[in-house]
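One structure is given below, encoded as structure tokens.
What follows is an incomplete set of chains from the complex, kept in their original frame.
Going by the order they are written in, the chains are A and B; count residues from 1 in each one.
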Amino acid sequence: MSTSSAQQEDALVTSTNPLHPANLISELCASFYTLGWVTGTGGGICIRTDDKVYIAPSGVQKERIEPAHIFVLPYPQAEPSPHTDRIFLRRPKLNLKESACTPLFWNAFTLRNAGSCIHTHSQNAVMATLLWEKDMVFRISHQKMIKGVRIGGNGPTLSYLDTLEVPIINNTPNEEDLTDSMKDAMEKYPSAAAILVLRHGIYVWGDDWQKAKTQTECLDYLFEIGVKMKLAGLQTVLNE
Amino acid sequence: MSTSSAQQEDALVTSTNPLHPANLISELCASFYTLGWVTGTGGGICIRTDDKVYIAPSGVQKERIEPAHIFVLPYPQAEPSPHTDRIFLRRPKLNLKESACTPLFWNAFTLRNAGSCIHTHSQNAVMATLLWEKDMVFRISHQKMIKGVRIGGNGPTLSYLDTLEVPIINNTPNEEDLTDSMKDAMEKYPSAAAILVLRHGIYVWGDDWQKAKTQTECLDYLFEIGVKMKLAGLQTVLNE
């Protein structure tokens, strides 16, 4: 790679604007760390702006990401196959690999036209998968915070009178092997705003990073209070 | 709107004084976010200074509010009706709507002459509404923190020997539809310093932002310890 093309690539993640995706990913991951969502290098957020996708590296401390660590990919592009590789506009110079969540984030882009997708290992989400494992769907009704969640993650917001449903898929030893079952669940539950992964965490998407983030907050709140309610012997869904 | 009137309006929310209401709302909302009170765009604080009311926008990330986003309204003014609109001294230039809590904050101004009103979705408050749903009143006695709460929210402080009562009203699908039942509860419970909303959160007011904030802290503490006590099988009210 010539010096000038390296410079052009670095320009993709270099900006004094705090709202540039490379800056936002660094800032938001640090904030998610304090919430306990992305400790131990897990989880993160990716952002898509029209024709470019910004993704953090795999296996790094998420609260210490710098804009220079960010991968940039062209959008759209086909999923890699045995015969094709993933295409990048920019790879960080360090010895880094893109997040293992990349194909799962891509599901959110292609199936829901998302502009951002968040993955957390929040214990609220994981406890919800354990306590709702029998049904493989987390369900809660009559909570104000339901109104902060959009139908399908990108439609109109749910009403207080709606029952929120978040499907749970089984975990797999390799993150990328979740790709198909996440896709299947998104197709089977077109109204679902997120996909829970059993004993693992959650994927939440939105039209942009703001909507992905605030929906993750609302869902995490609902998992937390749902778990508290269930452990206190309270019903989480009324009128059934 | 002419340039000079726009400048005059912006001056209403522009100050280097950290205690200016527009600066305080931004700072306090960020602080409330770390307490888990206003995640997912919910909740917030409004401040009234004599003849002006400062209110945050609806549906925005509360921890990222800037003074330029703040609405300013003249006080007093009649509640909007089918024939009248709410009157503003200043609207932010962005495509924003005033907080859906506005008519509820107004209850605190008109019924209790409050200088500030806070709305949170704190899980302590919501768990309290769920565990005291049968009575529709949260009750606790013999806790030091009761002394931090004022009778009616604006009177003398309660004594350690008083029983704190916070009425719970039913939630409605639209925030503004809580206006009348909140008003009714405030009239039925003239000593109440706040109104809990079932499966939703709480409204707390005070003579100024300091008193509204510290009373919210005391009440949230009391909901938290009340919930812990009830789940541990301890009575929250003695001598009944």
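In this text, contacts are C-beta pairs under 8 Å (C-beta built on N, C-alpha and C of every residue); 3 or more make two chains touch, one makes a residue touch a chain.
Here the structure is a predicted model, which means the values were calculated and not measured.
K.L.:
Hey, this file places 2 copies; any idea how many the whole complex holds?
P.N.:
Copies present in the complete complex number 4.
The criterion applied here is as follows: only the chains that are shown with their structure count from here on.
K.L.:
Please compute the angle of the rotation superposing subunit A on subunit B (C-alpha atoms), rounded to a multiple of 5 degrees.
P.N.:
90
K.L.:
Note which residues of subunit A are touching subunit B in the complex, please.
P.N.:
For this pair, the touching residues of subunit A are 142-145, 148, 159-161, 210, 213-215, 217-218, 220-221, 224-225, 228-229, 232, 234.
K.L.:
Within their complex, state which residues of subunit B touch subunit A.
P.N.:
36, 39-42, 61, 121, 123, 126-127, 130-131, 171-173, 197, 199-201, 231
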